[in-house]
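Structure first, commentary second.
For this depiction, one protein chain was excluded, whereas all remaining protein chains were kept in their positions.
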Amino acid sequence: MNAPFEGIGASVRRKEDLRFISGGGHYTDDINRPGQLHAYFRRSDRPHAKIVSIDTAGAAACPGVVAVYTAADLAAIGGVPCGWQIHSKDGSPMAEPKHPVLAEGKVRHVGDPIAVVVAGTRQQAKDAAEKLDIVLEDLPSVSSVTDAVAPGAPRVHDDVAGNICYDWHIGDKEGVDAAFAKAAKVVSLDLLNNRLIPNAMEPRAAVGDFDPMSGEYTLYTTSQNPHVIRLLMGAFVLQIPEHKLRVVAPDVGGGFGSKIYHYAEEAMVTWAAGKLKRPVKWTAERSESFMSDAHGRDHASTAQMALDAEGKFLALRVSTLANMGGYLSTFAPAVPTYLYATLLAGVYTTPVIYCEVKAVFTNTVPVDAYRGAGRPEATYLLERLVDTICHDTGLDRVAIRRKNFIAPDAFPYQTPVALQYDSGNYIATLDAAMKAADWAGFPARRAAAKARGKLRGIGMSTYLEACGIAPSKLVGQLGARAGLYEVANVRVHPTGSVTVFTGTHSHGQGHETTFAQLVSDQLGIPVSQIDVVHGDTAKIPFGMGTYGSRSLAVGGSAMVKAMDKIIAKGKKIAAHLMEASVDDIEFKDGKFSVTGTDKSRTLGEIALTAYVPHNYPIETLEPGLDETAFYDPMNFTFPGGCHVCEVEVDQDTGITSVVNFVAVDDVGRVINPMIVEGQVQGGVAQGIGQALLENAAYDAEGQLLSGSFMDYTMPRADDLPNITVGTESTLCTHNPLGAKGCGEVGAIGSPPAVINAVIDALKDFGVRHLDMPASPQKLWAIIQSNRPRMAAE
Amino acid sequence: MYDFAYQKPSSVADAVKALGAEDAKALAGGQTFIPVLKQRLNKPSVVVDLARLGLAGIKVTGEAVVIGAMTTHGAVAASAEIRRAIPALANLASMIGDEAVRHRGTIGGSLANNDPSACYPSAALALGATITTDRRAIKADDFFQGMFTTALEPGEIITSVSFPVPAKAAYMKFKNPASRYAMVGVFVAKGPAGVRVAITGAGQGGVFRHAAFETALSANWSADALAGIATPADGLNSDIHASAEYRAHLIGVMARRAVAAAG
Partner (left out) sequence: MPQVTLTVNGKSASVEVEARTLLVELLREKLALTGTHVGCDTSQCGACVVDVDGVSVKSCTMLAVQADGAKVTTIEGLAAADGTLHPMQEMFREHHALQCGFCTPGMVMSAIDLVKSHPEGLTEAEIRHGLEGNLCRCTGYHNIVKAIAAAWPLMHGKAMPAAAE
């Protein structure tokens, strides 16, 4: 009998799907605890204001209301902590103003929570919240980074001069200056990376629970990393020791970064549950998500490349203003520094690089990592700069990339901005993508489109990213306040089935399947015999969660290490049972056998012996078959690849249609190609969204203009093309799986490919650059203002 | 939303009576009203559900298409009779919202609401429709009175809408990229009342007729006839998705496309 192949490389259909397609998922808002109360947050509708007074009496008197809290009630608890500390050029630590759970004295963005009402039902809490009498006195506000750093700008935090959180740099300033002085050509580009709103389809939610008998708190929350939330909230905000705080992140409906962070609402419901001795639940309405989930991106940069006469990159100089919003979110300081500036070598051999980054407070929602986090900003800057160089010099877009690629035999490759790449082959992904996209056939398609009155363009991006985060020692030196290893516990049950407990978290990535395949591959048992458990601090030893495309590369590696221990112990048991030397036992396809004989024992038999140790080397070996491993990676992983986008622009309306998209990525070892393809397609959709549709717009007064799906353009099915995905893998050299990560490549590689294509389509209009999103209105204006000049020429 | 009393009368007379109560509001498909209630922008004392008044239905004669107020967008889009008589109307209905919205939203609700970015008002105005209520008949020209404002008196219920069958008509919609409502919608018609062009989505005062286009098309019914005519941006809406100038431009593009589609 041939069992279907379920190991590494098989497109196994997902184990988790049955519950999701049947309505049996278990999301946070699906949880209801006996005696549960509901919390409603009253938020600021002003971007910046002094809180003159809050009268809670009217609200407290409303039907069903159990409690009303403001900052005055929270004096004993801490602010929401930041998990990363950056030091400025001059060595001083970043400005780290307090981020109170409820606003203290001032509100700093629309959506800043001022008070919370706890009542019997959600509607009662909301009804009562309207009766809160809150007097605010408007203060001048700033929403854009450029306004915030202008002289005389209003201060978001009274004690942060110039709104500068930090003024940081990396690289070799003198070296870059010297190279620029000698350059044959310098090309400069100013560009914005538009602010995005993550909008995972499941709004954030949290349920706090407290057991007065044991003194134990439980928080159910929409999180990508329950252990991190336990650490941050327990240790810094509420002072609850770990053993008295359980954090559960059940099924989570998408995260994309926005559910990494510890949010005020989580602390609030947990604290209130303790005070009231009843469970307290909060679920965000979508309009609340828009103004309270951490936003992404929002950079303003200037980039300059020095070139020699042949188009070889000599030096890169970058200066960036990064918006932090009104407060520092958990990982915000790391995004425009170690997830961005360190990526500025990209796939190129640029020998010297200098980048300075000012992180800036504004009266906007806090900004933090959103799918890709820093790497999309770096990639966009580089890949737009490369195409702009071609625009200015007439060099060919493909040739210049090939000329500057890090060669396939140059690895390990040390960049001038700290990272050391372990492997990659950028020529291979470029060639494959160009072939799949029929780059060579494009001129004919352009001509055909022209005959139909359409402007057709093609663009590419060759990119690299750093993920699989991250070596603890290294990130510690860079300012992380936590380690970034991962943990796996592999439990072989007495009859040979397996439960794996992982510190990573799946909110769409399909870990229950991929990890089961990994275990199946290593232990030789069918996927149906393996369960993967994640998302509960009471069950899983520890873990850092899922973000930065780390789950397989780091979490999977921990699993491999734990399985190595299982196999090592199994060998000892097998040696005892079969009266052989341990060195003669080999493990293959789920069987321990004595080399050179036909004697063997299945994993199930070994497990049973381990748990029923009647015939067992009990003097030298503990019973049981249950192993835990912590894995700390040696380096980041470096996926990369080439994305090619083809668009058609309707001159009359300015509408851009993506007519073809090809992504060929090097994601290292692929466990489940179907899932990898899905991850890339989802990432590309978000990248096309950023390039063409999405924009979190604030007006000059600090009001969020795109505060609902009525105004914020989410990519819909008819906005997107089919997305062709290919992989051309080189293996990661430093983790046991050779895996690199695939969660973010789609969102990182795609935006510049789209914009490069749009600009190519507008070739005849003399367009050098345009900022995302390339909305119909923007394109129409460009076409409009360039048309007369063309006619005059 | 705020709580309210709910009534579901079975006759128009009873409904009118129920709507006589202070802050009483009619509920049709709820595809506008319920989102408004959820945002707590409206605080009715009584919500009067019009579902049981027998106001749904389509009647097509040689000269007119008469649509009951409670007829859903989906029913209009799917009606073979309407597709034959005024295909532009069925097309317009098929472009409103999404399938689920079209299964509930009604023509009466859309006209009564007179959202400046709604689709139906342009058809009513361009086709010279007559809106019949529990008490009178109102010409479309008199019905729309600025955004979210109509000639309806408090408590007045639309019962049906009658569209004269035109010789030619078409609707072209440039969707707001986010909400998918009309950012600019143009309905062109050549009918018993002459050539009429109605623009929705663009005007600060809601739907309006485009006199310059009407004159040009009356002389020469062709897309080319509109080529040189610029629409002034004054009085047009401006928002993050489209400036008044861009809307003015799109009015021209959509109008030319509509005329071409109308044949």
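Per-chain residue numbering starts at 1, and chain names A and B are given in the order in which the chains are listed.
Just so we're on the same page, a contact is a pair of C-beta atoms (placed from the backbone, for glycine too) under 8 Å apart; a residue touches a chain by one contact, two chains touch by 3 or more.
Please read these numbers as outputs of a predicted model, since none were measured by experiment.
Asks: Pick from A:723, A:739, A:757 or A:774: which residue touches the chain that isn't shown?
Replies: Candidates A:723, A:739, A:757 or A:774; residue touching the omitted chain: A:723.
Asks: Which residue, A:302, A:472, A:628 or A:681, contacts the hidden chain when the whole complex is considered?
Replies: Answer from the full complex: A:681 touches the omitted chain.
Asks: Consider the whole complex, including the chain that is not shown, and state which of A:287, A:425, A:461 or A:537 touches that chain.
Replies: Of all options in A:287, A:425, A:461 or A:537, contact with the hidden chain holds for A:287.
Asks: Identify the residues of chain B touching the omitted chain, counting contacts across the whole complex.
Replies: These residues of chain B touch the chain that is not shown: 1-6, 8, 27, 30-31, 34-35, 37-39, 47, 49, 51, 74, 97-101, 103-104, 179-180.
Asks: Which chain A residues would touch the chain omitted from the figure, given the whole complex?
Replies: Touching the missing chain: residues 13-14, 16-25, 27, 29-30, 32, 123, 199-203, 251-254, 256, 285-287, 507-510, 674-675, 677-679, 681-686, 708-710, 714-718, 720, 722-723, 746.
Note that in this section only the chains that are shown with their structure count from here on.
Asks: Would you kindly tell me how far, in whole Å, the mean C-alpha position of chain B lies from that of chain A?
Replies: Centres of chain A and chain B (C-alpha means) sit 44 Å apart.
Asks: In their complex, what parts of chain A are in touch with chain B?
Replies: 123, 127, 130, 652-654, 693, 695, 697, 705-706, 709-714, 775-777, 780-781, 784
Asks: Taking the complex as given, what residues does chain B use to touch chain A?
Replies: Interface residues on the chain B side: 2-3, 40, 174, 177-179, 239-243, 246, 249-250, 253.
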